[in-house]
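Missing here: one protein chain of the complex. Every other protein chain is in place.
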Amino acid sequence: MSEPTFPTMQGPVCPLPLNQHDQIVIGHGSGGLMTHELIRDLFQKYLGNPTLNAGNDGAIVAASEAMPAGSRLVVSTDAHIVSPLFFPGGDIGRLAICGTVNDVAMMGAQPRYLTATFILEEGFSIAALEEVLRSMQAACAEAGVSIIAADTKVTEKGKSDGLFISTTGFGWLPEGRRIAGDNAQPGDAVLVSGPMGNHGIAVMQARGNLGFQSEVRSDTTPLNALAWGLCQAVPTVHVLRDPTRGGLATTLAEIAAQSQVNITLEEAAIPIDQPVRKACELLGLDPLYLANEGKMIVILPEDDANAALSYLHSQRYGEGAQLIGKVSAIPAGQVWLRTPLGTTRVLEMLAGEMLPRIC
Amino acid sequence: MCLAIPGKILEIYERDGTLMSKVDFGGVQQEVCLATTPEAQVGQYVIVHAGFALNLLSAEEAEETLRLLKELEESIQDGENLGEGE
Partner (left out) sequence: MNNSSPLDYRSAELTRKFIEQIRRITTQPWNIMEICGGQTHALLQYGIDQLLPPEITLIHGPGCPVCVTSLEAVETALQIAAQPDVTFTTFGDMLRVPGNHQDLFSARANGADVRVVVSPMDAVRLAQAEPERQVVFFAIGFETTVPSIAASILHAERNAITNFSILPANVLVPPAIHAILSSPENRVNGFLAAGHVCAVMGYWEYEPIAAQYHTPIVVTGFEPVDLARGIYQTVRQLEESRCVVENAYSRAVTREGNRTAQALINQVFEPVDRQWRGIGLIPRSGLGLRAAYRSFDALERFLVAFNTLVESPLCIAGQVLRGVATPHDCPAFGSQCTPSSPLGAPMVSSEGACAAYYRYQRVKP
């Protein structure tokens, strides 16, 4: 007598397939099962940690764990809408992490925790979202920070632009340390941690409508280790700031106004990679106004400049550091540029978007 | 209307019936139309404006500038020599 054969019960027995979507749909933002699956399968997979994964309405962080005695809390927030989302050297995810980490670090603070909100447009590719999250995971690991609270919403198609990310960063500032934009003093030296303009050119190139190709890559990078180490090695740092939107010139103009000092730069000393220079010449752009996402300006007493440069040169992301200028009292509130010819021109703040020109 | 920079022609091809090229500007490349300089060859330098070649670049002028400066400096010296005699 032969054994009865039973059906194998394999194949699509469950009528509710998971992960059948390759695009974000409105249901992903509804708060229901699809949202939970999206969070579990993507967000927690890449950004997860015990605090985030606890899944409560709020994250609990013990003050003593977050902040040593005597220290102060530093908070910074930033929204990221970069287009295109992916560019040579980076993407919106890496930018969202590094941008906020760096803002906290430029205060002389140690960033620890981030929050992140994601606004997704209906139709956005899940594969692209996964790529962004993977990138954020790597950036968090490199920076040594974790995302402890997050939120995601989905808009109807056409009501947003693919993906927007907003991050808020929390860090602690040691007692007694004061690094701020109004702290530049006459006699200070101005340093920059590496070449200018790479991020701006990389993003323009990736947009594709300006018709040029190059090997230029964005410098998007977490600078917290570099900034923290510098402040330990050279405690007299007065100002740190990353020259993002508006570039070196605009950022220094802000500092000159805040501190009511004059900043004079030596044009020949400002490091700019050759392809960045050439792309600017081709398009009629000024590299001093292009965004950087992995560089910092350091303003400190002149006598400590060499020690600062030595430290930066010995560290990752600081190899290209240069002394580029000095601070004096007058005329206050202005940034001057001395050309190789010995002539001088004023660097104004960037008014509006910098556009390619033919004239 | 005058922003134009020199670049080296890397390759020449036709696209939709128009003569095009790939030009290198020292680490940056751009597609440049050669309809305005159809005689240009790979390896030559052109001055490029708004995605088109304005003209070929010639070699002579550098020597001309240096020669002019040299003449001027020599004429200063001659002038000084004359002045001494007065």
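Should a chain be cited, it is by its letter among A and B, assigned in written order, with residues numbered from 1 in that chain.
Heads up, the rule we're going with is that a contact is a pair of C-beta atoms (placed from the backbone, for glycine too) under 8 Å apart; a residue touches a chain by one contact, two chains touch by 3 or more.
In this text, all values refer to a predicted model and were calculated from it rather than measured experimentally.
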Which one, A:Ala227, A:Leu265, A:Leu283 or A:Met296, makes contact with the chain that was left out?
A:Leu283
Residue list for chain B contacting the dropped chain reads 1-4, 6-8, 16-18, 25-26, 33, 35-39, 45, 47, 49-52, 54-55, 57-66, 68-69, 72-73, 76
Spell out, residue by residue, where the missing chain touches chain A.
209-211, 283-284, 331, 334, 336, 339-346, 348, 351-352, 355-359
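In this section, only the chains that are shown with their structure count from here on.
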What is the distance in Å between the mean C-alpha positions of chain A and chain B?
40
Chain A - residues contacting chain B, complex
211-216, 273-275, 277-279, 281-282, 284, 357-359
Of all residues in chain B, those that touch chain A in their complex
1-3, 5, 25-31, 48-51
